[in-house]
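Missing here is one protein chain; the remaining ones are kept as they sit in the complex.
By letter and in written order, the chains are A, B and C; residue numbering begins at 1 in each of them.
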Amino acid sequence: MRVVKVRSEGLSHLSYFVHSGPDAFVVDPRRDIDVYLKLAEENDAEIKHIFETHRNEDYVIGSLELKNRVPSARIGHSDAIDFEYGDDSLADGEKIEMGSLEITCINTPGHTPDSMCYAVADTSVSDDPIVVFTGDTLFVNEVGRTDLVDPDRTGEFAEVLYDSIHEKVLPLGDHVIIHPAHGAGSVCGGDIGDREFSTIGYERKHNKWLSMGRDEFVQNKLDQELILSPYFKHCEKLNTIGPPLLSEREPVRVLDVEIFEEMRHKPEHVVIDTRNPQAYLEGCIPGSTSAYLGALGMIAGWVFHPDQVFLFVLDSPTEMEEARSYLIRVGYDKVLGYLARGIAGWREAGNDTSSMRNYEIRELKELMDKDGLQIVDVRQPHEYHSGIIEDSKMIPLTSLEEKMGSLDKKKETVTICPSGIRSTTAASMLEMNGFEEVGVPVEGLHAWRKAGLPLKKE
Amino acid sequence: MRVVKVRSEGLSHLSYFVHSGPDAFVVDPRRDIDVYLKLAEENDAEIKHIFETHRNEDYVIGSLELKNRVPSARIGHSDAIDFEYGDDSLADGEKIEMGSLEITCINTPGHTPDSMCYAVADTSVSDDPIVVFTGDTLFVNEVGRTDLVDPDRTGEFAEVLYDSIHEKVLPLGDHVIIHPAHGAGSVCGGDIGDREFSTIGYERKHNKWLSMGRDEFVQNKLDQELILSPYFKHCEKLNTIGPPLLSEREPVRVLDVEIFEEMRHKPEHVVIDTRNPQAYLEGCIPGSTSAYLGALGMIAGWVFHPDQVFLFVLDSPTEMEEARSYLIRVGYDKVLGYLARGIAGWREAGNDTSSMRNYEIRELKELMDKDGLQIVDVRQPHEYHSGIIEDSKMIPLTSLEEKMGSLDKKKETVTICPSGIRSTTAASMLEMNGFEEVGVPVEGLHAWRKAGLPLKKE
Amino acid sequence: MRVVKVRSEGLSHLSYFVHSGPDAFVVDPRRDIDVYLKLAEENDAEIKHIFETHRNEDYVIGSLELKNRVPSARIGHSDAIDFEYGDDSLADGEKIEMGSLEITCINTPGHTPDSMCYAVADTSVSDDPIVVFTGDTLFVNEVGRTDLVDPDRTGEFAEVLYDSIHEKVLPLGDHVIIHPAHGAGSVCGGDIGDREFSTIGYERKHNKWLSMGRDEFVQNKLDQELILSPYFKHCEKLNTIGPPLLSEREPVRVLDVEIFEEMRHKPEHVVIDTRNPQAYLEGCIPGSTSAYLGALGMIAGWVFHPDQVFLFVLDSPTEMEEARSYLIRVGYDKVLGYLARGIAGWREAGNDTSSMRNYEIRELKELMDKDGLQIVDVRQPHEYHSGIIEDSKMIPLTSLEEKMGSLDKKKETVTICPSGIRSTTAASMLEMNGFEEVGVPVEGLHAWRKAGLPLKKE
Partner (left out) sequence: MRVVKVRSEGLSHLSYFVHSGPDAFVVDPRRDIDVYLKLAEENDAEIKHIFETHRNEDYVIGSLELKNRVPSARIGHSDAIDFEYGDDSLADGEKIEMGSLEITCINTPGHTPDSMCYAVADTSVSDDPIVVFTGDTLFVNEVGRTDLVDPDRTGEFAEVLYDSIHEKVLPLGDHVIIHPAHGAGSVCGGDIGDREFSTIGYERKHNKWLSMGRDEFVQNKLDQELILSPYFKHCEKLNTIGPPLLSEREPVRVLDVEIFEEMRHKPEHVVIDTRNPQAYLEGCIPGSTSAYLGALGMIAGWVFHPDQVFLFVLDSPTEMEEARSYLIRVGYDKVLGYLARGIAGWREAGNDTSSMRNYEIRELKELMDKDGLQIVDVRQPHEYHSGIIEDSKMIPLTSLEEKMGSLDKKKETVTICPSGIRSTTAASMLEMNGFEEVGVPVEGLHAWRKAGLPLKKE
């Protein structure tokens, strides 16, 4: 028996391929499912089951995609909500045999009503479970959010989650290894640990949430401030009805400058520049949005809309597949193509690029002291605790579109974040919206802190 | 300026990617076109033109496929026939500029009426051409066939070809490098050399066809016995109207034993076993046809029909993509999927396999001496010149389906070819058609010859 | 914090790369150490420590090799024996800090006196350990052997092991994940489970050895019949003094037939044929030993000597590196080269090959019934429990050289094992030693059992 963890970076999403001899199952597949087919091949195994831990809200699930390639695989999920696709509506306590493995479905509502943990026993040794796939119920150092289904019922769901964990998960035994659906950096947990493994026993002892009493647990849940991305609702919907198959998409086009120029002005069409922020600031196609490749999955969910059609400016065409993967994982399927030969081709065809100022950090400090710049800090709320620059405005990137009206378009505006990635996205959005002078210190708050410049803490 | 030759093994088809700085063109692309996109990427170039040397009959052209990915690329072909797709109908003598390259279109009818050679000059040095893409007009050691358009007009087309070569190709100059559309082993030429390069001067001096007079040339063309594959007409039709896009196909499925068993019995559904002939003979799924992976492209055109739906038994799932490539290149697009875990999975599910005898070569000779076996030699006509086994029947694999009625189903039947590949395909076809005892000496005529056993020469 | 398990197939050896941020350590590296350097690169980490769980006897450790590439890495092992290399002699209870990790050295004698487990705590969460590297002390479903240091003191070491496990390992807590040095198939444990993970709690409850009392444990250890390979002493010696660096080896040569022919007859020179058993039986170079690539690491230790110089006959030159890796892992460093173009080149140069009979399983049964063949079963003793063929002789491959004198060289001799691999090695050894007629049923005991033929159980 072997468990292979499949990380989807950007999203910090974890899915699992589990096999025992020739039989395999997958937990929470992502939409680009070749990775699971390849694991099946390498291990000479067949995928018999696809288990979903719940109706996910932060990514689009690949169950149907996988079943489209392996028609005999059965999709299973909780019977607690009405999915419009799938083969098995699983009840709490239901058991599934697969070779020598026995998989027990444990309904653990709290994060969502349909949350399901799957405990697996190796019956060639014992009926005792040895691993449990905990979905968004229990993470390393954290527990699931309870504010997503209905923010107004956060406390109520927190109570339910508390009970699920204490009455259904912990009793499996200290010796059981846990495999959650997210790792550090996910928006699905406040502060998931970056240790990549744990056991029920270790979490029972050392996860702060598990040593709280019921009331304390609920109160802490109510106090937790977490991001609510607009694309969550889109994912939820797709994950209820079953997402469309990727094979129905158009292939990605290589667009020459002329066609690119024509297409980029169509309504719904958006140009995304995935080069590093520094390169973007030095010269970009006017009207393009910066979204650094490594952060595209996250940024897309925050600032784009699933109905938009995407055109790309890439560092190299080899990045197109990666970029497209990040988008489809969050349900943004409409990629038209990319600019042939990138920004070099654009320039060689005689087109202009626009640029924005990249402030050195000490230079920025000096300018701030005399000029009274408009500083916009685009981090997420929970990041502000580590300190903010005096007089800066706190507008998380996720809210920028909605709140940019509160800023003065005529003032020199500087966006800031830890590493220059989100701030460059923000800067590109402000410029597109008519801000007259926008710039970014690409080295970000990391450099500010390193240089010993002042930060105000609450 | 750089010319990259792209070999499509199976078919001995040669296509070309040519670039000079950021501009590129492709000659005669195959349908699996990622190779050209990758070359464009690696060389930081854009594909501006796609040139077809003629309406091909032995493979399906990838021009539309490539244009679907690079919409700005212009498809060009001769104006001598009415193509139902494409951008540029090229006239004899027409010139196309691309950066410092000048491409001259030279209509060279003979193989087909619309055959076009493309001579390329590097104008930064001279207007003199340096290379010419000769399509199926002139090969290394060979010239194009003239029997494909209409077998009854072979001589007439031979005259035209003679004139095209002598009046239009050779005058380009001895110093010009030739790049033909096929290499050794292609069905499009009788005896194409296995040297991978040549010049007009070298061919003028040493290609036997070019030193013949007009009448001798025509007579030799009339005497040339070449294979006519049934799929040629299918290719011709697709290449006139423009082949369907591959993105419209269904993805390949991984079929478990149960679904495979159900699907393989549907009408139009065919099981292809691509494992090596020896493995096939030892144990195969009853009713499956042997078509060794490395020869699949060739065998498919000979024994399958483009409307059939294919199910595969593979050595390893990693071979599926290769197998599918071979099929689509000849216009066989309907692949349903492959058996999960191959023949091992089949057996583990408790299903039977059938086997055929694999004769050792001396054992075969001994049996022949006493038993009077029915020996069927399935090579192509032009191969018989190298010697045949006494009393064997000559039925090329391409004609087997049609002519097997002339054989005695009740006799022990042995199929033979040089290396066991085609003979195993033939054996599988005979068994499916009710022959009672079929076997193959897998070591083939190679071993027969090596063992010094007798061969009759005409 | 992340633990990456590195499997060395053949040996079922498990080593580990562990990193937390930019700091990494490696546990029990193998000699081909590029895998650890690459993991460090990919994770942007530096290898600070190399921990050895004990002086290994079944493979040669790569600590010096790794330190040769990363001079700042410190090699640590137990202070219980006198290693002639290394940086840190670790005492029981010693603690090492690395970033936020705390590694506790726990001396757990039994398998060897110097056996050391390394428990790791993630101090950013707690001082409680979360994983323990258990070396050959505790495996999944098994515990370490106690017969290797001195077979006569097996019981004494078993007592010590019992105490180490119960007093030092189990007290770490049920919640602790274990990472042993071997997986299923290793010669270092009788019956290691093929589940690739476990916890102390799970083993405490379900590992049969851990629920035994002290006396029962010792008695069972005394009753356990395990293989003792001759190369163990060689590994032990190298692992005490520190193995030679691989960079001092000569590069592998491509040998043409002439040079190969000359070299293979030198004393100490041995020809190994790594092709599959069936291909070997059909035709091999006279005097070569069959050792199928996938089993070479295991077979080498059983039938070759570390001072021999190896010449290879490969399926493809691409296999040379893999073959060499298997050898160096067990301390067989002298590879001269491989035959250019393999068996095909050999034959084309006009040389003879020899062949052996490959019996079909039913054919074998029939022959046995009439002829009274000499059947030699070359499995390991613990495999005999699953049933033996009546009248067959039990000579494990490891003892074949020593015991072949008890067989009749003039009789038709058939070697057998489950899958044809070891039996073909045995057959090649017998033939080299003058047995007049040797053959192998390549399908092996698997096929015998499947065919429902009789097996005698004790």
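In the analysis below, contacts are C-beta pairs under 8 Å (C-beta built on N, C-alpha and C of every residue); 3 or more make two chains touch, one makes a residue touch a chain.
Remember, it's a predicted structure, so these values are computed and weren't measured experimentally.
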By the document's own contact criterion, which visible chains does the hidden chain reach in the full complex?
B, C
Checked against the full complex, the residue among C:Pro244, C:Gly345 or C:Gly387 that touches the missing chain is C:Gly345
Which candidate, C:Val3, C:Val27 or C:Val70, sits in contact with the chain we can't see?
C:Val70
Out of B:Asp194, B:Glu258 or B:Glu348, which residue would touch the omitted chain in the full complex?
B:Asp194
Of the residues B:Thr108, B:Asn141, B:Ser164 or B:Ser186, I need the one that contacts the missing chain.
B:Asn141
Note that subunit B touches the chain not displayed via residues 1-3, 122, 125-126, 128, 130-131, 141, 173-177, 193-202, 204-206
Which residues does subunit C use to touch the chain missing from this display?
22, 37, 40-41, 44-47, 68-72, 247, 250-256, 258-259, 316-318, 340-341, 344-345, 348
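Just so it is clear, only the chains that are shown with their structure count from here on.
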By mean C-alpha coordinates, which chain is most distant from subunit A?
B
Distance in whole angstrom between the CA centres of subunit A and subunit C is 43
Expected list for subunit C, residues touching two or more other chains, is none
